[in-house]
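The complex appears here minus one protein chain, its other protein chains still in place.
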Amino acid sequence: MHRAAYLAFDRFPSAKGSAVHIRHMAAELFDRYGGGLLCVLGGGELPAYQREGGVEIVRFTDVVPNLLDRAEAFSRWAADRLAPHRDTLEICHVRDPWGALPALSTGARLVYEANGLPSIELPYAWPLAAPSTLAKIREREERCLQEADAVVVPSRVIVKAVTGRGAAPDRVHLVPNGADPVPADVPRPPTAPDRYVIYVGALQPWQGVDVLLRAFARLADRTDLTLVVCSSVSPARARPLRRLGERLGVRIQWEHQIPHADVAAWLAHADLSVAPLTAGPRNLDQGCSPIKVWESMAAGTAVVASDLPVIREVLGDHGRLVPPDRPAELARAIRVLLEYPDACRELGERARRHVEAGFTWKHARARLADVYDRVEAH
Amino acid sequence: MFWRKQKAAIAGFHPLHQALIFERGFAATHPAAEWSALAASLHRHAGLIRRSKWALPHRAIDVFLPLLAAVCEDLGPKGVLAVTADLRGIHVPAKSHPARDIPVRPPARSATETWSIDPWLRLHAGLRDGSGLDILVVDRQRLRRVTKRGSSGKTKIKRKTQLTQLIRVRRRLPRGVAGARPQVPPPAWIGVTLRDGERRSVLAAAKLPRLPQSADEQVDRILTVATETFRWTR
Partner (left out) sequence: MTPCAVTTGFFTLGKCGQMAVAGCPACGRAVCADHLADGGMCPECAAARRQFGHPAAAAAARRRAYRHRQAQYYGDAGYYSGFDDYDRAAFEPGAAAHQDYLDDGDDALVDS
């Protein structure tokens, strides 16, 4: 019998930033309640059932081709998993409406972690989704957010979207993402080029990797420089961007789905890290707290990023901001920083100290613990 | 002439509306458009008719109309809905079985039991998805009269009534459609059976131990039983 449950419609563990996030948040929850139930997506080689000390991990493994059907099936499956713990369950931590609905039916306290809102984000991956469908999804979000005892958000930008959907402002808590400090003597990855600029993350259109490629085409005279893309998705998904890179004649080294533990080494030895997010509604209205930026800062690497409210919140003046969607501006910023390696190193050091002083995962977990304290006292 | 204006108003009502006023019931089969004409006519009633003798039977406006609206939504352009409504109430002599004696022991001298059965609403609709929907609502009353004689020789007559309601819904599935057990089981007060055959049918039945206390609850109960049959297909 468990006192806590964490539900996520996401594969865990995986190479994506969300998996890092789930690991830290779930660890805090389960440390606090002496174990618990973790319901996530399975697939691949992952076992359907796993027990680690007090933590039970159950994975949804049904093959349902339609995403909406899969989400609904996950919801029903999660409700069945939660049912035996109904009497003892005190708190449920969820990340999306399909996890929140079964959690609400148990009567336990609900902590809704709104990293993103499906009604804003789904149309990017599923362009045929009709406005009426998104309105239905939004309706669900509203219901879940209104009934949640606490809403945890990673950035100030998303607070507006969440309160606009009916979450009480005094129940919305800011818990920014973080990154673990990287030891100074982390070994250089064996396949790393001499001098490289790095991009880490997924390749959705709103990540702006195409802008970065175009910017790099303008740096063709720097023959000593390579662009390393650590993609969290498979080579098949990266195909359109690879083709674009070939057409532009950019020197790119693709690293696909490398384990998260190895990413830090890649970041630490890079000259620069780039986060070229675009200025679309996903980044402007919904916001995010990009883990790639946090991890680059923790690795002591200078960051060049798009000048968006979400980035400014993370980076402050510890990095270089450039206007979004402008390859020429991005190329110039990269060129200038490479011309002044001392200033660049100093920028990276400042960023590292900033993260170590208040934005490691330890700090994020402490902030989350405060939220749990409040929910319990409520 | 008395009630001249109200008589003229009634003459302008829908024929089935007139039947509800004068006969307190009707049996008719019509497409959705005709039923919405009846609904429009019924909505005008309260503004025009004040004589209590010509009032609409209770359940006509607050139970029958919402059900009609719900079922007509699903009729489609070609479907028809057959309605047999008998809103005279349960106390009409024709609805009671003859009283029958039941065994007693002292101090009761004699006791009789009378059953009254009032099937006040029966709907049959051919829906646009090809299924046929039958809804039957029956009120049943048991009345017991007991005659007692006390030790001082005084005779008392006691009456006890028990009123229950049966709601039965049958949905004949379209040809070739298989039934499926829903993920969430039906509530305990509804029994569901899936009947096999060339055309499968889903039967849902509920017996309410007491009558719903309000019209809203009544409509809700009937719709819930009807909806149950739609949860058994994918």
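Worth pointing out:
Going in written order, the chains are labelled A and B, and every chain counts its residues from 1.
By definition in this document, a residue touches a chain if its C-beta (ideal position, glycine included) is under 8 Å from a C-beta of that chain, and two chains touch if they have at least 3 such contacts.
Because the structure is predicted, anything quoted here is derived from the model rather than measured.
The residue touching the chain not shown here, chosen from A:127, A:169, A:190 or A:249, is A:127.
Of the candidate positions A:58, A:291, A:355 or A:375, contact with the unshown chain belongs to A:291. Set against the missing chain, the residues A:6, A:30 or A:98 yield one that touches it, A:98.
Between the chain not shown and the residues A:27, A:68 or A:168, the one that touches is A:68.
Residues of chain A in touch with the missing chain: 9-11, 14, 16-18, 21, 41, 43-44, 65-72, 75-76, 79, 95-96, 98, 101-102, 105, 115-118, 121-122, 124-133, 135-137, 139-140, 143, 154, 177, 202, 204-205, 233-234, 236-237, 239-240, 288-289, 291.
Looking at chain B, the residues touching the absent chain are 36, 66, 69-71, 73-74, 127-129, 131, 133, 182-184, 187, 220, 223-224, 226-227, 230-231.
In this section, only the chains that are shown with their structure count from here on.
Computed centre separation for the pair chain A/chain B is 57 angstrom, with centres defined by C-alpha atoms.
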